[in-house]
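Missing here: one protein chain of the complex. Every other protein chain is in place.
Which chain is which? They are A and B, in the order written, and residues in each are numbered from 1.
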Amino acid sequence: MSHGSGAALTRQLIKEVFAGEFRISTLDDAVCIDGSLTVTTDAYVVNPIFFPGGDIGKLSITGTVNDLCMNGSRPAYILASFILEEGFAIDQLHSIVSSMQSTAEEAGVQIIAGDTKVVEKGRCDGLYITTAGIGFLPGGIHLDAGKIRSGDKIIVNGTLGDHAIAIINARQQLGLTPAPESDCAPLHEVIRILLQNTNLKFARDATRGGVATILNEICDDTGLGIIIDESSLPVKYSTRVLCDMLGLDPLYLANEGKLIAFIGEANDDLLSLLKTYKYSYEAAVIGQCTNEVKGVFLRTILGRLRPLLMLASDPLPRIC
Amino acid sequence: MNWNRFRQPDLILKLIGDLTEYKKQVKFMEVCGSHTMAIGHWGLRKLLPENIILISGPGCPVCVTPATIIDSLIKLKSVTITTFGDLMRVPGSHQNLEQARAQGCDIRIVFSPMDALKISQDRETIFIGLGFETTIPGIAFSIVNAAKNNNQNFSVLSLGKLIPPALDALLDDKDLKVDGLILPGHVSTIIGMMPYEFIPYKFGIGGVITGFEPLDIVLGVKTLIENLDHPRIMNEYSRVVRPEGNQIALDLISEVFEITHAQWRGIGEIPDSGLKIKSKYADFDAFRKYDIKTSDLEENPLCLCGNVLKGKILPPECPLFAKTCTPDYPIGPCMVSSEGSCAAYYKYER
Partner (left out) sequence: MCLAIPAIVVKKTHNDMGIVCLGGVEKEISLMFTPEVRIGDWVMLHTDFAIQIITEEDARETLAIFQEIPPADQREEKI
């Protein structure tokens, strides 16, 4: 089943099975329960468990922090549960836990509770982590896709596709040196900069399915039109070359430290401000919302508009 | 060298501008699936003047691979199957390789036959040897290497296909009217120009070998137009393609493989268009080693892939296109691989 791969099929799964039964919105990873308390939960099953630029522990913290801060909340507490496969090396566990702690410190969150279960060999793939996150939403902040209007700008905070390339290299043992690193990073500061310097309408982290898929989801839910400008997309040179080699499109690749922000007016120096911060120094305006089209379109470097579809399934490296 | 120069918008747009001087209607076929993808990616089909029509040919090795092979492979439970990612989502009768993997079959994506060789160090491994002339030398290498090291764990399922015989069969169809061919740059890197020379003689149309950057493709179109009156095989990809091809690669292909007829899904059997492993290397031939069937699946009668592959219709003319047939639930072979004509149209040209 390719439902777990995060793209259109996952969305369908959520819509058909969970949303109806639980009466939840499909768009939000986190939810604000009484106007000030934001909660989220997420499961981490990344393979490989250690990858250049991070590991499952770091990912579980950044992922949770990012889910919490996308609505403007200040991430505060994390709870984590571990499912360990019998025989999982204890020193590896040590190193994962310590990377959780240091990432938590960086993000200013506290890991306050957890649980551990050990299952028989073969019943889980090494280690799974499930987290719950708690954050506080400051008064007066209300980010909502419904506020996005034609003319609003779309910003990403840096280069696209780096996490996916790091994972593919590690998983496929492509043997690239230096190994491409995941962009895995907490985004609470980026959100803070955006909140202070723009009329931020809405933000989403561009994880599974990549920027193209997330934009499509937002268009689907809001009826917006979006035009992305190909020449403005920040992509590392190495990522671009490797994408050409592997037949992949950075717009559809997962990121773990990138967000898409929809902003109205902004201070003139917003980009230069973002560029002074380590997790947004390659930030760029990649497009804008418009009434001219329905759905998501890419203006290619040759100036033509072509539709940017929702990803059908997880992209696989190919030779054709 | 800055290869981005071949993507420089002002150059490409200027060249396209030059093409507007040509007023007659012409129809060219891009034979290669990677050209189809590149044309879609850069939006060239619609940037070109309306009288210049590009249609997509059969050039996707995944799309033309019979689906019954998938079924047989899934049944081989005790063997590790290695494949290029391209094949993972080709539907078998019940499931594809990706679904079989999710249910516990040991199926691994590799990026090179050399990776499959590595995997075979400690387990019985089949490599699905799929591809055209570009890919086949590397596959031949893996077989020679396994033979040299007497690596009995390793075998190759030879599904290699040859482009020139397929073009011959395609152009032989009287209903197909094209004025020229955009020939695959990387296949030609291996085989050179000679194997296409029959085309102008037999069919009276020219062909141009081009690369995959937008500038290459537009330049190819221009060259074809300029030479409509003198049909011949031309090479606009001289930075990579030598007229004689790559002799070392060709020698290795003939060391390991012999030519045989082959089934092209959607087209049927084409004589002399496939490769099978010579008996000298029988130990490394997965067809001999395992029970794998190649008979063609019955295609859905509504699927017009045969006509799409032959360039007779464009994908949107198929009644199933984007309705019941989508990349998630492909009905015909052209929707299967991301570079299949229908899939490329689905992604780029709607």
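Rule of thumb we're sticking to: contacts are C-beta pairs under 8 Å (C-beta built on N, C-alpha and C of every residue); 3 or more make two chains touch, one makes a residue touch a chain.
Computed from a prediction, not measured in an experiment: that's the story for all the values here.
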Contact residue for the chain not shown (choose from B:Ser34, B:Gln99 or B:Asn307)
B:Ser34
Among A:Leu174, A:Leu215 or A:Leu309, single out the residue that touches the unshown chain.
A:Leu174
Among the options B:Lys75, B:Arg123 or B:Arg242, which residue touches the chain absent from this view?
B:Arg242
Missing-chain contact among B:Leu15, B:Ile53, B:Ala102 or B:Ala147 belongs to B:Leu15
Which residue among B:Ile16, B:Ile119, B:Val187 or B:Met234 touches the omitted chain?
B:Val187
Selected from B:Phe141, B:Phe154, B:Phe257 or B:Phe284 as touching the chain missing from the view:
B:Phe141
On chain B, where is the contact patch with the chain that was removed from view?
1, 3, 5-6, 8-11, 14-15, 32-34, 59-61, 84, 111-115, 131-132, 134-135, 137-138, 141, 184, 186-187, 189-190, 215-216, 219, 236, 238-242, 246, 248-249, 252, 339
Touching residues of chain A against the unshown chain: what are they?
153, 174-178, 180, 231-232, 236-242, 244-247, 263, 266, 268, 270-272, 285, 318-320
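One rule holds for everything that comes next: only the chains that are shown with their structure count from here on.
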Find the geometric centre of each of chain A and chain B from their Cα atoms only, then give the gap between the two centres in Å, rounded to an integer.
35
What residues of chain B sit close enough to touch chain A in their complex?
7, 9, 12-13, 33-34, 40-44, 46-47, 60-62, 84-86, 88-89, 98-99, 102, 109-111, 115, 131, 135, 214, 326-328, 337-339, 346-350
Which residues of chain A touch chain B in their complex?
1-2, 8-9, 172-174, 246-247, 300-307, 309, 312-313, 316-320
